[in-house]
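Have a look at the structure below before the remarks.
Every protein chain except one is present and positioned as in the full complex.
Up next is chain A:
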Amino acid sequence: MRYVKLPSGNFEDFFNSLRGIGQIYGPVKEGKTHHFRRVEEAGEMDLKYTRTMLPPKKFFVRPRERLFSLEDGWWRKEGDENPFVLFGVHSCDVHALKILDRVYLSEPVDPYYAERRKSAFIVGISCLPDELCFCKSLGTHFAMDGFDLFLHELPDGWLVRIGSVRGHEVVWENARLFDEVSDEDIANFKAFEERRAEAFKRELRSEGLADTLDLAYNSPVWKEYAEKCLACGNCNLVCPTCRCYEVCDRWVDAYRAVRERRYDSCFMESHGLVAGGHNFRPTRLDRFRHRYYCKSYFDPSAGFNCVGCGRCDEFCPAGIEHVKVLDEIRGSLE
């Protein structure tokens, strides 16, 4: 990794220099929650945020997007890729994008997703956990790759880790804004990271979790929670790794149709329904359990399908807490 320092006084110039890449999106506070929004000035952003409602996945897998439009009887591909900057992405969300990459960039590559990934310049930013974060238990509290630049807060600026050639180029082109990293900066960086690691209040016991859950298939705990759950699908929408989509053709007028895809949720009854009315996950219990099984799927090469961002807890209207459910399931076996 290459490291440089961005002194506080140069932050705004650095932000402005990124405009050369394209439109900048960053965390903006609206009411009680944060959202990634188009920003023109560095000051519009609130960089001391914990989590946004919708994760950065919305830039890559859009809530609704056009795949094709029907012209002269056949499909024409849609797509409008302009380079853009995602400013202030937390480490868990960087990890979540890597999970999406494994799906969308594996053969056959999803061209819509791939083009947007190529168009995005990602600037990560360090954060402090709140009571809902459990990324540390999943090893997603620190990102080693998956970003172009990553900013770590220092008392008088930022320690910048450079994660890609493009990141390097941006630093190079703006060399006057950056300093060499001093011993003092390193000590501060280390102290910050240690303090941060200690700040986590919530912990997920991940050892043997996958097998434990599989063995607890018939646990009564699933049923208890399935009864509380409203099946609203919020947890799917806000999850940075949820990515199910539905496709539909829609006529825009009498002559033109479009094929669109939009977020789908495994809590919807239609998710497992096939022709003839057979449903492979007919009850709310089946669907509730499925989501936990999907999120706790353990890929030996990449880990779990959850990055511990705490969004599903914060935005669940029934107050269902992810780690608590898993702990109780585990407890029901012991």
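We take it that a residue touches a chain if its C-beta (ideal position, glycine included) is under 8 Å from a C-beta of that chain, and two chains touch if they have at least 3 such contacts; residues count from 1.
FYI, contacts and distances are computed from a predicted model.
Undergrad: So which of "Energy-converting hydrogenase A, subunit H", "2-polyprenylphenol hydroxylase-related flavodoxin oxidoreductase", "Electron transfer flavoprotein, alpha subunit" or "Cysteine desulfurase NifS" is the UniProt name of the chain that got left out?
TA: Protein name of the absent chain (UniProt record): "2-polyprenylphenol hydroxylase-related flavodoxin oxidoreductase".
Undergrad: Where the complex has a chain not shown, which of A:Lys118, A:Arg176 or A:His278 is the residue touching it?
TA: Considering the complete complex, A:His278 is the one touching the chain left out.
Undergrad: Given that one chain is not shown, which residue among A:Lys77, A:Lys190 or A:Arg205 touches it?
TA: Selected residue, touching the omitted chain: A:Lys77.
Undergrad: On chain A, what residues meet the omitted chain?
TA: 67-68, 70, 73-75, 77, 103-104, 106, 108-111, 209-211, 213-214, 217, 243-249, 251, 257, 259, 261, 264, 266, 270-276, 278, 280, 290, 292-294, 296-298
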